[in-house]
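Note that this is a trimmed complex: some chains were dropped, and none of the rest were shifted.
Labels for the chains are A, B, C and D, by order of writing; each one numbers its residues from 1.
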């Protein structure tokens, strides 16, 4: 009886794997077809994962307070859209976006200052490198203490988390221009700002986008974790920590789904933007 | 010896002194038991732990346990070492709060994670909205400490008589600066820190026997702790892995906890149970539990005690 | 030659590292003191007001740096706390910071080892199999958008339910975070050999495993160490967050939490500093190993 | 196919499929190379020199016509390790010493350690690099690296050397020196050499036969015999015969370029 679920799931897995295998090996002449197939393959893979999950939950009758099956999570998502939306607004639209913009912005400005002053570059950069590697989430309780319960304290955590990756990457990017390119500007007797705007910033773009992409996932995680240390009674982190205690684990997964969706979409958006801005980079060039 | 695992509701502190004392003093051993005590924490949900098989017995508050029961974790109360509730709402006097009538428009700190039910019941009995709408109160998810009241981010915070209240005092506010509302006095007290097991375990007589010995030895631990509060506090300290607890605080906590556990042999009084259920059902439009629970407690274990 | 280089090297280190870094650190400390006064002053004023006494500015300043539960402890308060909890306590004592650091370190290292292993394995699969490449990569990115840190407590409970307990659950959270940079870095690394180098192997009619062991693997070593540096730091984050939910157990995370629980800001900060130092040391160790390996492999530093 | 024919192409065709349409890289190539010849491919950039060499080496599959190497398909020849390939850049593995690099093909081919050592030594001597076995590539000059790369391609003693602009990155003086050494080596071992270059003097100086190619699509424009005899020295470059052949090659190249329009 319960084995039926597991066997079905495994069969589904094997079938999708076989389909993917066939799809991946073929090259399609038509570009749009190829693009569609490139999306279809991971989607099928994801579907196989979900079916396997469902099968295991049902097959082994896993208690739903431990791990609810995807179908139950989906039902919860569709029935709690209003709560999910309110939480999303609180955590993402307020804390994450504000923190992301401020953190990346100040990291960028700091990078330019650091770049202008070699002494700071020597002194601040090793420290920045170190801080970028620190368990910043540990700052969350302190931020709540300093900036209060509402979203500003979460935004502050996001600012700290995103600041250093941006600083470090931008400084690296500004240093990434070739000697010849810089000498060229020198032969034009170009001043610091002209060189910065016309040469070094464009050349640093791949690095800056690298930081933006890293930060897009860091920011969401930071904001959610910070909500564990005190919030008003709305927000994705609040909901996650509260609903676990209420044994509504399906709601927890609904929030995780929203987080993963928001994170993947922001990442994808930034990747598209990157492609548009650094179209000239060898990795994107179409001849 | 028979093995049992006990999942605490919170970190190692004098709130659970009875169990640590029973283990340390060999009461469990005498009863032929080998008890493993698992400390809890802010994000450990004991019902989830027991549903996953991580514990045989958990300590939980009854509102949370009954709510979990409705969510499909068939918890049954087998004993109730805490007779009285230690929950309070502590407010700064300078906010002008004198009685619950002054709550509207104020910001109140509340523990969530299944600990919010007593508060929500109380507010709905007072007819105060908690969703931020007009005429209601503003609710904050209070973190692990009492900072919100110290930093004036909240007008009132939730406290336990034996713990957070004293943290406020330690932080420099005096008793005169504070106004306190005990849930007991407001008539909305619910049962705290009961022992719960899964319903199916009770079908096994050997298990019931084991549990009976466990409850009895634990109560012996509580008696000992009540009589020797300082020694009990020291035992707790020894068992604290974080090394963060202070002797002063634990000794004081032990004395306060003793007031709550005094005068019970672990049996759940049916009146207390009914009062708790009534409070929870009184919750207006959004009651904590949807109907009177069936078989949510049993005396089979305590009846077997000698 | 080594002798003369050492001298020159030291002067260079002095001017390029010690002096600038020292100055910046000093500036940070100075700022820290300023913030200590600013942030802690309102409480002192409040106290004085309630007690109905006037306090002078100098009194105020000295008091802000000696509070028991400051909003921001002064650096010397943290230093004293660290001294007391490291040097003056036995390492085995539960009040010793070194003991807690060790607890965190052990799950960090286990998680880091698992994560590195998993990352390498995934990368090898992705580089050698087209299906894996196409189906796995998007999900690997998505996996990192799941706020694992937020559900760490639940993960630990669920893992406990299937019989995984002790060090392993924390290590698994570390692993979940740390496999990502390794997988991404190693995919890059294993694909880094130039076409020419790959063609060369083809002219020798080398098989897949020969291409892997003689070309792809050695070519990816610098990438491996770069991503391991990121991974080890993030493993530490994972271990710390994995310790948060069980506030009563040992480790730096538990220390942070219990500090927060009891409003012991000094304890929070000393745990934070310990975590920072540990992170720095771990990254440095990996860096050193990486350098010596790549040097042995003949790649110029 | 004659007894001593090593490479035989008939009407060879190769078209690359790319994102923006097919690129016709080789068209109707007919070519015969005999044992012991030194053949150079010369032509403007993009005319298919590298592609043709890669087809011979079985690094690229032709899309039409046929080709035989040592009387078998290029793939079989590759499996039999019929040739050594030298790339434009030395393409030494930076994590291996010079000795280790030369040892690489030997390891892949499963030659035991004891024999490997002797072979490494012998081939290092052959290219005048004795004593550099333990050095890493970056510790050597560009010319020395290129010699090490040649030693690597010789180490398993293939009958044929395929060289794709091996000296393109070096300066004139070093290049002259290596040209002389290569010629000497060729005279000594009598291996067949197929050599890609875009330097006219280099082609004329080294080859017994020069294949002039022209682009879009890549074809053989002209095959010029280069009868300067054995025992050539650098001075030969100022002889009238040399200048004449060079002129012929240059004219061929220009005409080939003109074809394009």
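Convention: contacts are C-beta pairs under 8 Å (C-beta built on N, C-alpha and C of every residue); 3 or more make two chains touch, one makes a residue touch a chain.
Here the structure is a predicted model, which is why all the values come from computation and not from measurement.
**Student:** In terms of the labels given, what is the subunit stoichiometry of the entire assembly described by this structure file?
**Tutor:** A x1, B x1, C x1, D x2
We adopt the following convention: only the chains that are shown with their structure count from here on.
**Student:** Sort the other chains by how far their Cα centres are from that of chain C and give me the top one.
**Tutor:** Chain centre farthest from chain C's centre: D.
**Student:** Tell me the chain pair with the top count of C-beta pairs in contact.
**Tutor:** Counting C-beta pairs in contact for each chain pair, the top pair is A-C.
**Student:** I'd like to verify one number: the distance from the centre of chain B to the centre of chain D, where each centre is the average of its C-alpha atoms, in whole angstrom.
**Tutor:** Each chain's C-alpha centroid was found; their separation is 84 Å.
**Student:** State, to the nearest whole Å, the distance from the C-alpha centre of chain B to the C-alpha centre of chain C.
**Tutor:** 36
**Student:** Which parts of chain D, given as residue numbers and ranges, touch two or more other chains?
**Tutor:** Residue numbers touching two or more other chains: none in chain D.
**Student:** Out of chain A, which residues touch more than one other chain, so two or more?
**Tutor:** 66, 141, 145, 228-229, 241, 244, 249
**Student:** Under the touch definition given earlier, write down the residues of chain D that touch chain C in their complex.
**Tutor:** Contacts found on chain D: 54, 57-59, 78-79, 81, 83-85, 87-89, 91, 93-97, 104-105, 107-109, 136-138.
**Student:** Could you please specify the touching residues of chain B with respect to chain A in the complex?
**Tutor:** 42-43, 45, 47-48, 51-52, 64, 67-68, 71-73, 110, 112-116, 130-132, 138-144, 147-148, 151, 153-154
**Student:** If we count contacts the way the header does, which residues on chain C are in touch with chain D in the complex?
**Tutor:** Answer in residue numbers: 194, 196-197, 199-206, 210, 214-215, 218-219, 221, 297-300.
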